[in-house]
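Take this structure first; my questions come after.
One chain of protein is taken out of this complex; the other chains stay put.
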Amino acid sequence: MKKLLVSPAPHLHGKESTRSLMRDVIIALSPSLLVSVYFFGFSAIKLAFVGVIACVLVEYAIQKYIIKSKVLISDYSAALTGLLLALNLPPNSPWWIVFIGSVVAIGVAKMSFGGLGQNVFNPALVGRVFLLVSFPVIMTDWTIPTSWFREGIDASTGATALSIVKEGLSKGLTMDQIFAEHNFSYAQMLFSKIGGSVGEVSALALLLGLGYLLIRRVIRPHIPLSIIGTIVVFSGIFWLIDPSHNPDPLFTILTGGILIGSIFMATDYVTSPMSTKGMVIYGAGIGIITVLIRNFGAYPEGISFAILIMNATVPLLNNYFKPGKFGKEVKHG
Amino acid sequence: MTNTIIFTVVSLTILGFVLAWILYLVAQKFKVNEDPRIDNVEAILPGANCGGCGYAGCRAFAEACVKADDLESLYCPVGGNDVMKNVAGSLGLKVVEKVPQVAVVRCNGNCDAREKVNHYDGFGSCAVMAGLYAGDTGCSYGCLGQGDCVAVCNFDAIHMDPRTGLPEVDQDKCTACGACVKACPKFIIELRNKGPKNRRIFVSCVNKDKGGVARKACDVACIGCYKCQKACAYDAITITDNLAYIDYNKCKLCRKCVTECPTHAIWEVNFPVRVPKKTESATIEQ
Partner (left out) sequence: MSKTFSIGGIHPNDSKISANAAIEDFPVMDMAYISVSQHLGAPAEPVVAKGDKVKTGQLVAKASGFISANIHSSVSGTVSSIELLPDIFGNMVKHIVVKVEGDEWLETIDRSPDIIRETKLSSKEIIDKIAECGVVGLGGAAFPTHIKLSPPPGKKAEYLLVNGAECEPYLTSDYRIMVETPEQILIGVELMMRALGVDKAYFGIEENKPEAIKVMKKLTSASYGSIKIVPLKKRYPQGGEKQLIDAILKRQVPSMGLPIDVGVVVQNVGTALAVYEAVQKNKPLFEGIVTVTGKCMTEQRNFKLRVGANMNNVMFAIGGFPKDAVKLISGGPMMGKAVSRMEAASVKSTSAFLLLTEDETKRGEEGNCIRCAKCVDSCPMGLEPYLLNRLSRAGRLDDLEANMVHDCIECGSCMYSCPANIPLLDTIRLAKAQVIKIIRSRPKK
């Protein structure tokens, strides 16, 4: 006689898996990757390739030989970390710097906390910040590499828009003068010819990725919206106070990795809050800290640090901002 | 340059002394006066914090011992009589001895004897499984085999035997703390006296179904046939709800019931192997 299978309800399972979610994020990153390959050519491919391979290898080695657990590289989470790390580096970075970043990201930020789901800080960001602090020269060298199929590119102007502005302001120039001098335009930022890390070349490609993530319900819009909203409000206040020495809000959100940070870094499942309220506060915190770092800090960017600082508050946010419970407020009777 | 060094050293030293003095004052002010005997007793205890004594941990047990007038209701099963003797000595109380006990798994239904009638595909926990249904064999009383008892054991004294699918107690490591007894949702595990030379006899079944039903589900179930009760000369065996139970205080370990049991549900442990009875003809030949 046939032996029945018995298990507690529910007997069906949705189609989503850790693997499919990670794969969706990788797919959402692909427009940015393609655009950067178009602009930076081989070096973008090289960085992405080294990042993915290095992260997967480091995770494999740690799981197999050090902690001797099950090898879980097939869930794509290490590959995603590698890709994100690569997309956050300057296009001209040497390959070994990606490798060091990967070792730090996976080995220090992820596996030492216990692997997937246990880490407090976003691994890719820890890798990036480690490199930024350890190799400041390489990490701020925005020279655009010569490309095989796009020769006409202006290889001399490599600095990011933000560092140009910061430098210009320190020289006593006003925003209008800087804009005029460097011929900035918003359309340029959307499709980008501006220097920056590999992944943030085109705001449009990043927004395309956001759209994909939202449609596939991989992430919810709360975190990106609250980050961008807060930045718009706060940088808007500074801009209104002194428009000649503060960049306007649109310029602020289109530069310095705000988009890639808020769409792909801050929304990392593991290191972001669980409840809607928590997400909004987390996003607002990132926005405020970013604006503060940009206006008063030493770094022209700042969203990386802002996200890492807010990562540390996530357990607290989870504890204090619970989802609204059903039946708490009785409206009648 | 030298000035800087001197200034640094001096200022830091002063700062250190001031802070140390503040710490000292605070420690004095908020000092909790505890009975020093609690520390003494805690030092004697095994420190496993298993909760087998019924208290939250060794410290809580030590506090209870210090407060108590006698040790009648306080016993550390892990430390056993030796530890309790020391505790009693340090507190100047009367020594209360207890017979050493061991956890005993009262289910004998291994994979051959107790056929599986369905496959379980849920969370690997006996408690979850017991909350769902009667189990993956025909016997609704027996071991579910998910190992909740193994998970709670602090002493590495109970393990699943992969051949039988049943838990096995390591009698040398078992401290009779009772954690597994509480963890088992089917109430299979019992603390029984270890017995002289670790010899003990028990009914390795908890099935309360009628004989036929029990036997159908498992070849080695107790069927409540009363044979063991009749064989027992010491009145140690009682049968309730089709299930025999041997009172370890009355049992004289004569082993008569073991041979009587038609389903081999009664187990003897640590006895020498029985010599097969010699027939008369065999004796003559000798």
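Order as written gives the chain letters A and B; numbering starts at 1 within each chain.
Convention: a residue touches a chain if its C-beta (ideal position, glycine included) is under 8 Å from a C-beta of that chain, and two chains touch if they have at least 3 such contacts.
Since we're looking at a predicted model, the values are computed, not measured.
Asks: Going by the contact rule already stated, which one of A:L21, A:I227 or A:I286 would touch the omitted chain in the full complex?
Replies: Of the listed residues, the one touching the omitted chain is A:L21.
Asks: In the full complex, which of B:D121, B:D156 or B:D235 touches the chain missing from this view?
Replies: Only one of B:D121, B:D156 or B:D235 touches the chain omitted from view, namely B:D121.
Asks: To test your reading of the contact rule: which positions on subunit B touch the chain that is missing from view?
Replies: 117-118, 121-123, 125, 127-128, 131-136, 138, 140, 209, 213
Asks: When the complex is taken as a whole, what residues of subunit A touch the one chain not shown?
Replies: Interface residues of subunit A facing the absent chain: 1-2, 4-14, 16-18, 20-21, 72, 75, 77, 115-118, 220, 269-270, 272-275, 318, 322-333.
Just so we're on the same page, only the chains that are shown with their structure count from here on.
Asks: Starting from the mean Cα coordinates of subunit A and subunit B, work out the distance between those two points in Å.
Replies: Taking the average C-alpha coordinate of subunit A and of subunit B, the gap between them is 53 Å.
Asks: Going by the contact rule set out above, which residues of subunit B touch subunit A in the complex?
Replies: Those in contact with subunit A are residues 116-123, 128, 131-133, 136.
Asks: Could you list, by residue number, the parts of subunit A that touch subunit B in their complex?
Replies: That would be residues 3-8 of subunit A.
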